[in-house]
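Note that one protein chain of the assembly has been removed; the remaining protein chains are unaltered in position.
Note that the chains take the letters A, B and C in the order they are written out, and that residue 1 is the start of every chain.
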Amino acid sequence: MSASPVAHEIARRVARHLRPGDVVNLGIGIPTLVADHVPGGVRVFLQTENGMLGAGPTPGPGRLDPELINAGKLPITEDVGASYFSSSESFAMIRGGHVSVAVLGVLQVDRLGRIANWAIPGRPVLGVGGAMDLLAGAKTVVVATTHLTKRGEPKIVEECSFPLTGDRPADLVVTEHATFSVDEEGLVLEEVAPDSAFEWVRANTLAPFRVSAEIGAESAREGL
Amino acid sequence: MSASPVAHEIARRVARHLRPGDVVNLGIGIPTLVADHVPGGVRVFLQTENGMLGAGPTPGPGRLDPELINAGKLPITEDVGASYFSSSESFAMIRGGHVSVAVLGVLQVDRLGRIANWAIPGRPVLGVGGAMDLLAGAKTVVVATTHLTKRGEPKIVEECSFPLTGDRPADLVVTEHATFSVDEEGLVLEEVAPDSAFEWVRANTLAPFRVSAEIGAESAREGL
Amino acid sequence: MVGSELISAEEAAALVGSGSTVMVGGFGLVGTPLTILEALVASPGVRDLTTISNNVGEPGKGLGKLLLAGKIRRVIGSYFTSNPDVLERYGRGELEVRLVPQGTLAEAIRAGGAGIGGFYTRTGVGSELAEGREVREIDGQLYLFEKPLRADIALIRAHRADALGNLTYYKTARNFNPEMATAADVVVAEVDEIVGAGELDPEHIVTPHLYVDYLVRAEITLRSGPEPLLDRTGGG
Partner (left out) sequence: MVGSELISAEEAAALVGSGSTVMVGGFGLVGTPLTILEALVASPGVRDLTTISNNVGEPGKGLGKLLLAGKIRRVIGSYFTSNPDVLERYGRGELEVRLVPQGTLAEAIRAGGAGIGGFYTRTGVGSELAEGREVREIDGQLYLFEKPLRADIALIRAHRADALGNLTYYKTARNFNPEMATAADVVVAEVDEIVGAGELDPEHIVTPHLYVDYLVRAEITLRSGPEPLLDRTGGG
């Protein structure tokens, strides 16, 4: 499965926020791509909730081990210094706050930064996996998502119409157009992507948001 | 520390109740001696709550490893097929009912088979160790004790004057003079030791007890 | 018994009673006892099972094959979306589904084996899965109450066993297996290799032998490659 340039761009924008030594859990989809964009010189450790710290890149041809997979059930390799543990130990690690950063895909994000990423109303809900544990437990939760759905609808909304994954808000919401931080009162626009415009972000974000001092100054300079 | 012949006799009487494959946790004192009296052909596995299954006998001279000890802080060895684990795993094992037999020393046993073995009233209580966990969790709890205290007072009493270790009754109470089983209504005398007499047991047991069918028949034959 | 008894996959399948609750190790098919499951599929009398497993295998494979054989009445796990057969049978009212967050599932199984009567977790607070459930505030945080899970029998997958039943695991095939080994009345471990007692380093044993009742040699494995697996599970 080859990902779109937009997906890679979002992953690249997320990866800039990782710091050396971070223990990072990457969700399925766009979050998985973050591994490919970690800046040079920044060593991070990938935790996969099915029981491994130190997940390495996709194996080369002929080197696939069918019993070495990540939480997306994709084949991986073993990084230097990796370790294996059971599911209960893995989630003890996650719930206990020992994972520095969880990067999650979402269906929607609400005005307070709360996310919906596991269930679609009106369809039987038959999967939750580790999403709720990661949201509840990771030290920092970063949302990696396209700004709009495939149908062109904004994913950052006043109230989620999809069921929430939990009451804990994300810390950072990164799309191809913008980056928002989250504080007690809700979303704060921290950055507009170089090729995007503040007005586009405003028009395509249904949740109210505040604007960081930096962006505010910039917008004023541009006469917005 | 060399134990008395009576202590060894009690340990021998307890050891007869062990079956091949039993996982056995031995408390401090007389229970520790049970290891020396396991009948030939009966292989049991000693669990020690500080984190080992398969504790072997006391090391010979020059073979002491100061980091290999049992819960009584005495040096031990490693039996074939032994394994090490952490304290939380060890007590998960104990509480979860995976230890077949815990042999515990006691201060007192009451009429329902409940035991007191951790605290003396009027003295500050500064130790509980694993006693309460073993009592609560072991599949079978066997009490190994002298029938009387050093002052000659019966240890099997109507009500414990010492604080109870828990509400779970022992399954078997073994002294140098007698063996009692325990059912919902309390103690049942199952056996009088060969060199002891039923009348002595009756006179030196302050808790009421019933008598098993076998012993009853025997006593009747003896005209008691 | 001293040591764990080596039995055939068919004998292992015969230990599973109709209407019983069965824990099955694995994350997808990785760490799943495929040989025993294959024998269970072929076991004529067995039905109305409740399974506790992260998934229901993959479509038509592992537990997924047992589902198609009509032997499963209820599934407890965290992620069934990857097996459309689950959705279909659920939709027809033929299958009961209990969805548990993956970490809560693992912790509940551990609790079942560890004599824990219940525990509080942050996971799921504020979600639909918390509806109707006991919520408690502890030190200013909200937590959900969760009870332990136990099973009549656990069918697990390990790597090496010694003659006593001590187990080690292989890479990410470890997953739920060590916890399941602690939380069932009868535990059967399917293994790649059986070595003599004393041949596993005591420091490296993950599951001590007291948890393991029976051993079965793995014949159907993922390591023989996806094609052979498809052939095997597609047949019989």
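Note that in this section a residue touches a chain if its C-beta (ideal position, glycine included) is under 8 Å from a C-beta of that chain, and two chains touch if they have at least 3 such contacts.
From a predicted model like this one, the values you see are computed outputs, not experimental measurements.
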Sole residue of A:28, A:64, A:82 or A:206 that reaches the chain not shown, by the stated touch rule: A:82
Return the single residue from B:21, B:51 or B:154 that touches the missing chain. B:51
Check each of A:12, A:37, A:73 or A:98 against the chain that is not shown and name the one that touches it. A:98
Against the chain that's been left off, what residues of subunit B make contact? List them. 48-52, 65-71, 73, 78, 84-88, 90-92, 94-95, 114, 118-119, 124-133, 136-137, 163-168
For subunit C, which residues lie in contact with the unshown chain of the complex? 107, 111, 114-122, 136, 138-139, 141, 143, 147, 168-171, 201-204
Hey, which subunit A residues sit against the chain that's not shown? 20-21, 23, 43, 45, 47, 53-54, 78, 80-85, 91-99, 136-137
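In the analysis below, only the chains that are shown with their structure count from here on.
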Which contact partners do subunit A and subunit C have in common? none
Whole-Å gap separating subunit A and subunit C, where each centre is the average of the chain's CA atoms: 30
When the C-alpha atoms of subunit A and subunit B are each averaged to a single point, how far apart are the two points in Å? 56
Please report how many Å separate the Cα centroid of subunit B from that of subunit C, as a whole number. 36
Mark out which residues of subunit B touch at least two other chains, giving numbers and ranges. none
Check each residue of subunit C and list the ones that touch at least two other chains. 110
